[in-house]
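A single protein chain has been removed from this complex, and every other one stays in its place.
Naming follows writing order (A, B and C), and every chain is counted from residue 1.
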Amino acid sequence: MSTERERDDEYESGGGTFGDYGGQYVPEALMPALQELEDAYERYVLENEDGFMDEFRDRMRDFGGRPTPLQRADRLSERYDREVYLKREDLLHGGAHKLNNALGQVLLAKYMGKERIIAETGAGQHGTATAMAAAHLDMPCEIYMGRTDVNRQRPNVYRMRMNGAEVNPVEAGSATLKEAINETMRDWATTVERTHYVIGSVVGPHPFPRMVRDFQAVIGEEIRDQIREKAGRLPDSVVACAGGGSNTMGTFHAFVPDEGVDLYAVEAGGSSLEIDEENGMAPNSATLSTGTDGVLHGAMTKLLQAGDGQIVESHSVSAGLDYAGVGPELSHLVDIGRVTPTNVDDDDALNGFHRLSRLEGIIPALESSHALGYLEEEHDELGDLVVVNVSGRGDKDLETVLEETEKRDLEAAPEIEVFDG
Amino acid sequence: MSTERERDDEYESGGGTFGDYGGQYVPEALMPALQELEDAYERYVLENEDGFMDEFRDRMRDFGGRPTPLQRADRLSERYDREVYLKREDLLHGGAHKLNNALGQVLLAKYMGKERIIAETGAGQHGTATAMAAAHLDMPCEIYMGRTDVNRQRPNVYRMRMNGAEVNPVEAGSATLKEAINETMRDWATTVERTHYVIGSVVGPHPFPRMVRDFQAVIGEEIRDQIREKAGRLPDSVVACAGGGSNTMGTFHAFVPDEGVDLYAVEAGGSSLEIDEENGMAPNSATLSTGTDGVLHGAMTKLLQAGDGQIVESHSVSAGLDYAGVGPELSHLVDIGRVTPTNVDDDDALNGFHRLSRLEGIIPALESSHALGYLEEEHDELGDLVVVNVSGRGDKDLETVLEETEKRDLEAAPEIEVFDG
Amino acid sequence: MSDTSSEYDSDIEAAIRGNHPALITYITAGDPSLEDTKAYVEALDRGGSDLIELGLPFSEPIAEGQTIQAAINRALAAGTTPEGFFELVEDLETEAPLLVMTYYNMILQYGSEPDVRPFVERAAEAGLSGIIVPDLPAEEADPLRDACDDNGLDLIFIIAPTTEGERLDAVMSRVSGFAYVQARLGTTGARANVSGATYDSLARLSKYDVPKAVGFGVSEGDHAAEIIEAGADGVIVGSALIDIIASSDDPSDAVDALEAKAAELKRGARRGAETLTDDPEDTPEPEQP
Partner (left out) sequence: MSDTSSEYDSDIEAAIRGNHPALITYITAGDPSLEDTKAYVEALDRGGSDLIELGLPFSEPIAEGQTIQAAINRALAAGTTPEGFFELVEDLETEAPLLVMTYYNMILQYGSEPDVRPFVERAAEAGLSGIIVPDLPAEEADPLRDACDDNGLDLIFIIAPTTEGERLDAVMSRVSGFAYVQARLGTTGARANVSGATYDSLARLSKYDVPKAVGFGVSEGDHAAEIIEAGADGVIVGSALIDIIASSDDPSDAVDALEAKAAELKRGARRGAETLTDDPEDTPEPEQP
């Protein structure tokens, strides 16, 4: 881990920032807990004290199913006339990369002697991953989820409940992810002494963005080894979708020092890149592409906000990308030109979903489908050897995709007549 | 593969039978296709001609996610005061062991020059696995599924459609698995020259039971290696659920010669072990435990039938176990005492589902939950080192489990209040 | 029942060869009731059937198309059992000999243990002349074949469009009664025309000296004519008759229609035979399906 720290220092100012981004903008009551966490992170994660990282890796192998494959996508390679490889995080236990982080944090909480786990969830993927990890490690767990999301992501609510977690619907505001995070922070501010808050992406106050990245970094580390073995060299480009950015940083981190590898973060372009300030709405969540600097949920980063500083409501066909902020490290990597921020709109993402399902027999998450939509649009720019991270599976998205497909004329969609009766 | 053949000969009479079971009871029109398949099976599967098995294994690794982990179940081990390991077939692409077979057969069809794939499905697991494999290998695919199952397993219908497969609802009879198999056989009898029928379990006419077993045998082969590495020895017992018996034979096959390893096939005890001959109904699908010899779907095996030979309708809370027949090899292994047939009822299976979800953070398929129910009931009989095959994940079963749990007072269930409004 | 065993090996061979061109009719016993079946069989007999196949319904009729599947479901719903079936057979008085068509498991399960003999013995005792089992290929047929031989019954084999080469020889070597020539791939069911595969199959079979009857899809007098013209010794008609039964408001209405249909088919067959005698050189063109 020491080499990683050195590498970090190239672009981290130290402390909890990445260039101008990061920091710890939280209520005073949480600061001691963040310091305790920082300390635990350094000892257990960075220094492998008490064999923490060994246990983490063992559990991710046996419980989580790591390593996940790096698969050559035969038909996409043919279609785009270049070598396309898919990193199969969809095969991880729970169906997305989210477990890497959830298991890491719940295990860390256990090492820290915490007695209770809380987490926010939007689409429910982080909530289910956390509930699974908490069940696995015998920790009581409560998940906050906006009422709107509870209603539209019922299967994930059931999964959490089956794993023994409580699910607390949050009624405030638009009752989606942003409000769920706010509410989880409030719980944490109340119970901080015995509770660990498992943040679901590389966002939030230091040390979360670094720690979550480190738990997710296994994605890129595996890709490096696997692509070397399969293609004999590093890729020309690596593509990952970005919501908060945890699968993104997890995929990119190992490649940051490799200047020859282009890194593309694909955000949700939604239905348009314009913000409607009047109504506090962005019809996208393309934070890296269009956002401005500000502070949200504990960190300085790029945000979707109105001119006066109110956070706007983001929108995407993909619930997991639907967030007005993004990890501070990604904001920094974009600013220094190491990561290229891009986005594709809802239609392209839906086409990406259908294309991978039909051509490769893999039903990707709608989040991951954004990366695949970008591949379709811009494959010519991506060089001869491309790796795309399939961050999760799309079982959770079937209803949404059906509904959204029926509304549109999508080039890649099958004719989906619904079987009535 | 040659050693496997020798081993088989210990209990196979040769040709297509296992003791008294097996055979090829199909319409004349299909016989030439079965002979062609037998020939292809021997060349490609048994003799690895043209590197078939190498390609199969590579694809199962990169596309399917093999090997799947063998995980020590910490909390079950504690609960039962013995070492309990779980084979994690739930992590395979598609969410169940079914892909091992589906990919093997679709690839074989490709090697044979077939142009079209058909398959039956009950709960939809085999159908989705076949649709995924067919998409992956660029083969047109049609799935037959009883109308009742189409209606109650809609997400799996959507998955198949997303993968580009046609789904043909079958209206006959009770419109479930048995009728879907009948209808797929009819399609096959019409299109046999260019079509391969991917049977979904170790059932049907020779060479299907052997071939499907060989594609699934990787489960037990991996377990052997993994348990040796983790526990330093072979297990005292191996437990798997049995519907048609493909996960069962896949898990057991490598252990059949190891007389010290007890093999338990856990069937669906449903709500009762009695058959209602009058109405042609069995409130269970405990074929190995209670069935009698007869011919169904191309093979002589144990069946649930009325005295006059009509096949009865089986019933189980788990759609994937809900079948009136069972693989002929299992019938034989039970007759010679090598496999112990057992069963647990719907309640015990539901408790098994909840228990694993809560204690280990793994939501198992309702099929696999039968094996876990048996572990709870009879752990004292299973020795110090037990392996249970978790044949699939339970995401597909959430609605059923909720409904069935609400009707009952289950010891292991959480309080599942549904979030309304 | 007629007894014409003299120059022929069996009742069945006699029924076909002796009545060339032969009409073989099929209906499902118990659809909609065994009493109705009795009247229908007698009507078919009167209409000119030379051999009658009676289906003993099985719950998994994998070789049947939708028409016969539905008939089987009606028969099962009416409570048709093997014993009821045999009693019906015993009750019947027909010119034409009777065959039972059923699936292998029904045969196996008739006794107290899975064994084919009790069924065959009961069939012989009831006066049946032969058995057809659509899910029993030649490879698995020896036990039943032996039992049939021992009881003087024919075991009828189906020759499919895919039955070729060495397998064809092997199957043909086992044929008794007649060869059931499957007109096309697929399942039973009335079709609007005669399949090209019929001509191919009859050509392939011409070298074997056994009666050949063609079934699967035959529904009209004109089909019968074409098939006989193509060299068959008989035609087999099932689904077209079941359509008549299924579409009758009152079961007794079907009796006359069945008799008329049988007569139409028999006339068609005769027309085909006459064309053959008139103009033996003229092989008809296979019609495209």
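By our rule, contacts are C-beta pairs under 8 Å (C-beta built on N, C-alpha and C of every residue); 3 or more make two chains touch, one makes a residue touch a chain.
In this text, all values refer to a predicted model and were calculated from it rather than measured experimentally.
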Going by the whole complex, the chain not shown touches A
Touch with the missing chain holds, among A:Arg61, A:Arg186, A:Arg228 or A:Arg408, for A:Arg186
The one of A:Leu86, A:Ile311 or A:Val390 in touch with the missing chain is A:Ile311
Hidden partner sits against chain A at residues 23-33, 35, 172-173, 178, 182, 185-186, 189-193, 280, 292-298, 303, 305, 307-311
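Everything below uses one rule, namely that only the chains that are shown with their structure count from here on.
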At minimum, the number of touching-chain hops separating chain A from chain C is 2
Of all chains shown, smallest offset between own Cα centre and global Cα centre goes to B
Cα centroid separation, chain B vs chain C, in Å, comes to 38
